[in-house]
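Got a structure for you, written out below as structure tokens; questions coming shortly.
Only a single protein chain was left out; the remaining protein chains are all shown in position.
Take a look at chain A:
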Amino acid sequence: MLRLVHMENSGLVKMLLDDKFEDLGRMYNLFRRVPNGLSTIRDVMTSHIRDTGKQLVTDPEKSKNPVEFVESLLEKRDKYDKIISLAFSNDKTFQNALNSSFEYFINLNPRSPEYISLFVDDKLRKGLKGVKEEDIETILDKVMMLFRYLQEKDVFEKYYKQHLAKRLLSGKTVSDDAERSLIVKLKTECGYQFTSKLEGMFTDMKTSQDTMQGFYAAYGAELGNGRTLVVQVLTTGSWPTQSSITCNLPSEMSALCEKFRSYYLGTHTGRRLSWQTNMGTADLRATFGNGQKYELNVSTYQMCVLMLFNNADYLSYREIEQATEIPPSDLKRCLQSLACVKGKNVLRKEPMSKDIGEDDAFSVNDKFTSKLRKVKIGTVVAQKESEPEKQETRQRVEEDRKPQIEAAIVRIMKSRRVLDHNNIIAEVTKQLQSRFLANPGEIKKRIESLIERDFLERDNADRRLYRYLA
């Protein structure tokens, strides 16, 4: 039997690879009549899927493009779904084997959560444009399926929040309904806690629209033509954490911003507002020396830099830094995006190098041309994180896990009063399973920390026991 299964060119693996549904069906029907027949097929299939899956997720080429990465995962899933339904009569045990194999190899790549979120981001930003509603649902359900395999669901949540924030703030979502639908699916899967902050983000967007209406109703006449300022008020805590260093806004803007601030605080006492100048966008109407007119869509930082050139022809990096008070690393990236990118170089830099030096001189590129009237220079699109960013996110996730582990330990000990070491580890792991796989070493560390802070103590007689200290 095994010989049949493992035959090099016509064995089970070949049949799986080539989608030989009929042959597979025959094999299934034959083998089910023999003891251990089906389990043999299942085991070979399982190890094949695990091996090929492992190859897929650890392949550096495939990992370069997150969207492609996820698409190949979905393809693989679809392939085996089809085989199981057409050839293996939808056998539940085969379904389970497929699921456990996927769970195994998806978690071999620590970037899977990030990539799945980026895949969703791509779909919700443009991929689902024009797609029928039912097809959208199908794709989202498939994404949910992959999500279920993730051991580190909290990592996914962190990235999802970041990407969602960018989508919402840049107004770049294809379908509001699709967004909501996915949130509902996540809520069904993981509970209210998982999605409450995400829902908070949507609420903030809606509330901000209402606030805007109120603002212009109150000041409309005074402000004259058109809405030049659109404000989104974000509740801290629902949105991904940001530093709140506010840069210097151009005078044309600051008066208007102040008006908004006093309007808002007038209707909402006891709140504090801080402008998140690293998250905004602006549309500028620019006339260049060559007579060309363009509408530039830029980030707030880029706007602050460009507006300086209304009053100066040449500015050094230092002068720009002083005037705008944009943090150096952000400012350098900002200037690079304005001066060093082909097709978007609205500024000229001397010297022409890519690196930004303290004494570099900037001026408007009067020779700037573009095929499009509206030129997009802002960089608010979600991207695969760079190595240092990834480390930072990973660190934040680890930090967030510590209090969750402690809370689980305290909950369990509070109800059990006395519990031995192995059981605590098992129960804590179980409680946290839906968010992440808790590391036994980390759990031990948290127990020791709780002992140090007199929440728990060791039993005097049996060292394996811990006691809850009321």
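As a working rule, contacts are C-beta pairs under 8 Å (C-beta built on N, C-alpha and C of every residue); 3 or more make two chains touch, one makes a residue touch a chain; residues count from 1.
Here is the rule we use: contacts and distances are computed from a predicted model.
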item	value
Protein name, per the UniProt record, of whichever chain is missing from view ("Outer dynein arm-docking complex subunit 2 isoform X5", "Defective in cullin neddylation protein", "Presenilin" or "Translation initiation factor eIF2B subunit epsilon")	"Defective in cullin neddylation protein"
Of A:79, A:348, A:376 or A:458, the residue in touch with the unshown chain	A:458
Chain A residues touching the omitted chain (full complex)	420-422, 441, 444-445, 448, 451-452, 458, 463-464, 466
